[in-house]
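Here the complex is missing one protein chain, while the rest keep their positions.
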Amino acid sequence: MRNRWNRKCIICMLPGILGTLVFFVIPYIRMLYYSVIDNQYRRNFTGLSNYIKTIKNSYFILALKNSLLLILAGVTVLVIFSVVLSLFLYFGNINGRSAFILPMLLPTAAISVIWREIFKDAVTALPVYLLFWWKNTGICIILLTASFAAMDKEVFEAAAVDGVGSIRKHIYITIPMNIPVIIFTTLLSIVNSFRIFKESCLFYSSNYPPDCSYTLQYYMNNHFYKLDYQVLSSAAVLLSVFIILIIIFCFKLQKKYQF
Amino acid sequence: MQEIYNTTRKKQEKLSIPPVIIYVITILFFGTMAFLTFKARDIHEKGLPHVKHQKLGIIPKDAIHNNQVFIIKTMVKNGEERTFAEARVIKTGEETKEGYKIASGTDMWDSIITFSDRELKDGAEVVIIK
Partner (left out) sequence: MACKKEKLYYKTSKLSFIFIKGIINVIAIIFILPVLLTVIKSAGHYRELLFDCFIFYPMFWNSLFYATVITIIQMAVIIPCAFGLSNGKFRGRKFIFFIYVILMMMPFQVTMLPNYIGLRELGILNTRTGIILPMVFSPFGLVVMHQYMKKINTSVIEAVRLETNSVITVIWKGVVPQVKTCIMAVFLFTFAECYNMLEQPMLFLKEDNLKTLPVFISQADKYEGGVLFPAAVIYMIPVFLLYLSLGKNLEGRTGAGNL
């Protein structure tokens, strides 16, 4: 009986797993294959020469620098901002939550129109950063307030007995108790910082943005149009390895702080 | 022991729009969009001059005003090909019973507008009828 039930469960899973295999896993493996051959037609195995060529490319280094800057600066500011904001929103009983959730759901194309109007003559990459913060504050606030709501309130009671002031109460109690959620929020923001490419592309409405906003996805996109598959594949593999490392790092960090 | 601290939060006021209004707005919105999808082109064309045109040959007298005729120009506007009327200054040639022959001013492959139900302006969009 158990085995029949098990088999039925596995059969349930089949459409989903099959689709993911065909459309995500197999393409990924093919891409790994493309990154180690030198030409579509000759298909000689060249080992790591594609990777070395990519890493030495100055545009790749520029793109990598911009992407890293976006992750470090953008995500840090976003997490700090949303933690502070959700502390105030939750513990202060303020009603502004819908205003922050709304940007998350609005389609990006609609927003990029007005963003282009407002920031017509911006020289730095500031509009992209602002767009990133504007869009992702909502999901961070949702996660953080949900976690605050699930927190054990008796610790506050104990702290009140000890006579802790409000700011210190939050720094020493709320934030340490919610570190797993904060790590998850950081991870989610890092993933969303890769997705900001769509907004950035719509904002500059071209495939060649100014140098300060040229991120990895632009690099890969342009090579796709140039049909330069080898460079594209090696850059994509490097990017995915980078993401996998970040995910594993966040997993381990979250396990350490979970109790 | 009674609760010693106030844990009741003020009930968050959500945007309380009754569902009926949302359904009505949805139906109105999609109805309008569906209606416009089919009828917008007709409504647009009703406001445009309807013209007839011909290539070369004899042009009727009323197609020429002040030594000026209109020719048909197809341009891509808003992602589609549209027809426009462009004014050309011409010199008339032979005169026959039906009209004039054009001596100069238009190219050989231009289509000249012979009839229009409304006054034409340079660069105005037109609709061609048979």
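Just so it is clear, A and B label the chains in written order, and each chain counts residues from 1 on its own.
Keep this in mind: a residue touches a chain if its C-beta (ideal position, glycine included) is under 8 Å from a C-beta of that chain, and two chains touch if they have at least 3 such contacts.
This is a predicted model, so every value here is computed, not measured.
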| item | value |
| --- | --- |
| Among A:L70, A:A125 or A:L239, the residue in touch with the chain that has been omitted | A:L239 |
| Candidate in contact with the missing chain, chosen from A:N6, A:S49, A:T76 or A:T124 | A:N6 |
| For subunit B, the residues touching the chain missing from this view | 4-7, 9, 14-15, 17, 19, 22-23, 25-26, 29, 33, 36-37, 40-41, 43-44, 77-80 |
| Interface with the undisplayed chain - residues on subunit A | 5-6, 8-13, 15-17, 19-20, 22-28, 30-31, 34, 85, 88-89, 91-94, 96, 99-118, 134, 137, 142-143, 146-147, 149-150, 153, 156-157, 160-161, 163, 166, 180-181, 184-185, 187, 191, 194-195, 197-198, 201-202, 205, 216-217, 220-221, 224, 229, 232-233, 236, 239-240, 243-244, 247, 251, 254, 258 |
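Here is the rule we go by: only the chains that are shown with their structure count from here on.
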| item | value |
| --- | --- |
| Averaged-CA centre spacing for the pair subunit B and subunit A, given as whole angstrom | 44 |
